[in-house]
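Take a look at this one; I'll ask things after.
Note that this is a trimmed complex: some chains were dropped, and none of the rest were shifted.
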Amino acid sequence: MPTRYAYLGPEGTFTEAALRTLKPDAAESAFVPCSGVDAVFAAVRRGDVDGGVVPLENSVEGGVTATIAELINGDPLLIAAEVTVPVQFTLFAREGVALTDIKRVATHAHALAQCRSWLARYLPDAETHTVSSTAAAAQAVAEPGAPYDAAISARIAGERYGLRPLFDGIGDRSDAATRFIHLVRPGSLPSPTGTDRTSLVAFLTDDHPGALVELLNQFAVRGVNLTRLESRPTGDGLGRYCFCLDADGHVADAGVGEALMGLRRVCKDVRFLGSYPRTGDATELTPFMPTRGTTNADFQEAEQWLARIRAGQSG
Amino acid sequence: MPTRYAYLGPEGTFTEAALRTLKPDAAESAFVPCSGVDAVFAAVRRGDVDGGVVPLENSVEGGVTATIAELINGDPLLIAAEVTVPVQFTLFAREGVALTDIKRVATHAHALAQCRSWLARYLPDAETHTVSSTAAAAQAVAEPGAPYDAAISARIAGERYGLRPLFDGIGDRSDAATRFIHLVRPGSLPSPTGTDRTSLVAFLTDDHPGALVELLNQFAVRGVNLTRLESRPTGDGLGRYCFCLDADGHVADAGVGEALMGLRRVCKDVRFLGSYPRTGDATELTPFMPTRGTTNADFQEAEQWLARIRAGQSG
């Protein structure tokens, strides 16, 4: 039986494009489109599929609320891989339809927001309609007797539904991108590669100010760089937050491991979300990082020194 | 001419309930429902209305992306007031419809997510349909020949459209709440009341790690407590964030004023979003706060001391 992957569907979404990048050799028949982020998580949790792909954050919209909520709550899943996909929009129409014929354009609300400038310039008189996804827009346009003349979607969606591309790259920001994650059930971790990322959720204790800086320091003193810090409500009332974090490094690394033990000690709760190969760069958020002493070898040497002084030697 | 207020419509939304709480004496005819958060901002910016009310954050879903995006970008508006409204859902139906008659329920996607447990127990066989707002669901159910038998909405919406409440408080979390803000054009600030809140957006410089802790310290050394810290993408690529902050106190207070000057100096950009009377409590996020020396009188005394030592006196 082939390995099966769930993804946020329908066919032709940017999520499918992300899945194809992650699993270029997987048979297509093993890709299972789901109607929502929660459905992807549920399929992985039940074991209906071996893994699932969902969007985590977008460079324009920010964190994907549904994904983050599922990562925080419910049975834990692990992130086994990540991939960043450029979000480039294409205007598609049925064969034989020219730009001047277009009166009604369908797309997803986010895509519409990101293509306003282009539409204002080239299709100022067209009506716009929002549907559940950009892939659904392409699918709708492809049907005979469709109520729309054109769709704005990912390249993959227009091609999937047999449409003709009229214009590529019509988004206002040519550098927009979405980061997708590959989810699996717990059981094992990818091996360290030397350029890894570790994700987790930290729930601060309610009762003392400074808990956020304390959390940042747990990483800083081990020389572990943070690349994402996003607050999310815990659901227990306004003003109560947990923090979703990405850190450079693998939990098998000495520094990351010690930092996570530190969080485990001082936080109300910590949910480990996985260590996996890192793609792309990111801003450094961590304070006053040590400029030395942060390699695995440095940690090992320090451990040997500690053993010596604990034995009463002079170090 | 009466003072006019825009709000996120249609009639019957939780936002309208928030507006009524903020302006209990305003004539109803002066309330202008808008079809989106962006439309409310646009109406205030153009001067079509004197103020506008939109949701800022929800205790379950987190920050409202559209509101935050408008606060960060476009012509600056100021927050003149805030109000927190409990999010309590009611099941409404037309007169004469009993629970056992209900086959199809309409509501907004977020409301559906928050009422799943109740629906699974009491209406396990009913179809659910999502529409653009809970108020729109109530409106749709009220129409003759409606395709839905019941709506889940705010109390205000069901009453507005003449529906009959069947069950109150059907949300999974009885303590869910949404915080709404009242937006105005720049021009003047509410006077300090002693229990105020100040909101702003800070854009960190890209080029040095530790910028986030530096930002937190600007507040900490002046004894100013932070109550909200939310990262948002700047739109300039993954891994680039700005931070939306709420702090205790009024910009007219010495400590808050000095902290804001500190941000102005060290951040790439700071957008001030207003100082206004605070409602409700919140977690303290700021590190190791001074336990003394943080009142306006303390700042004034220190200023007089500095003048003396700058004049060569012994202090």
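In order of appearance the chains are A and B, and numbering begins at 1 in each one.
Keep in mind that, in the parts below, contacts are C-beta pairs under 8 Å (C-beta built on N, C-alpha and C of every residue); 3 or more make two chains touch, one makes a residue touch a chain.
Every value quoted in this text rests on a predicted model; they were computed, and no experiment measured them.
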{"item": "With 2 copies placed, total copies in this complex", "value": "4"}
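One rule holds in what follows: only the chains that are shown with their structure count from here on.
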{"item": "Cα superposition of chain A on its sequence copy chain B - rotation in ° rounded to nearest 5", "value": "180"}
{"item": "Computed distance of Cα centres, chain B from chain A, in Å", "value": "26"}
{"item": "Complex contact set, residues of chain A against chain B", "value": "57-62, 65, 84, 173, 175-177, 179, 204, 206, 208-214, 216, 225, 227-233, 235-241, 280-289"}
